[in-house]
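Before I ask anything, here is the structure I am working with.
Removed from the display is one protein chain of the complex; every other protein chain stays in position.
Let's turn to subunit A:
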Amino acid sequence: MKYMMFVCSDPEPETDDSRVPDIEVWVAENDAAGRRVTGNVLAPPSAATTVRVRGGQTMLTDGPFTETKEVIVGFDILECADLDEAIAVAAAHPMAHAGRIELRPYADL
C-alpha cells in the first residue's frame, strides 16, 4: 500500500518537549527497511507556479493556488502494510513534532 506523505510546516506549532527525531536517521532507517520509496524537500512556495487551463487558455499563477498558512515543505512516498505502519513512520519524522504531516493513500484506480 502506497501513501503520499505531505510534510507541512505549522504556522503556530505547539511546543513539543519530547525528543525530536533526527531526519538523517529517519531517512536511513526507512530507506533500509524499504518503506520509503522516494522523497524530497521542496523549494519555498514563492518558487511555485500554479497551472490551470480554462477555455483552452493556459493560465499561470505565481505561488500556490490555495491560500493556507501551512506550507508543504517536502514529501515522501511510503510503502507500508497498513495505516498503522504509515502512522508510526510519520510520527518518527521530525516535522511531525515541529509541523504536521498528512498521509494520503494512493487511490489505487
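Here is the rule we use: a residue touches a chain if its C-beta (ideal position, glycine included) is under 8 Å from a C-beta of that chain, and two chains touch if they have at least 3 such contacts; residues count from 1.
We adopt the following convention: contacts and distances are computed from a predicted model.
J.: Missing chain, UniProt name, options "RNA polymerase sigma-70 factor (ECF subfamily)", "Molybdopterin oxidoreductase", "4Fe-4S binding protein" or "Iron ABC transporter permease": which is it?
T.: The chain we cannot see is, by its UniProt record, "RNA polymerase sigma-70 factor (ECF subfamily)".
J.: Out of A:1, A:20 or A:59, which is the one that touches the chain we can't see?
T.: A:1
J.: Which is it among A:45, A:64 or A:105 that touches the chain not included here?
T.: Checking the options A:45, A:64 or A:105, the one contacting the hidden chain is A:105.
J.: Tell me where the left-out chain touches subunit A, residue by residue.
T.: Interface with the chain not displayed, on the subunit A side: 1, 81-84, 87-88, 103, 105, 107.
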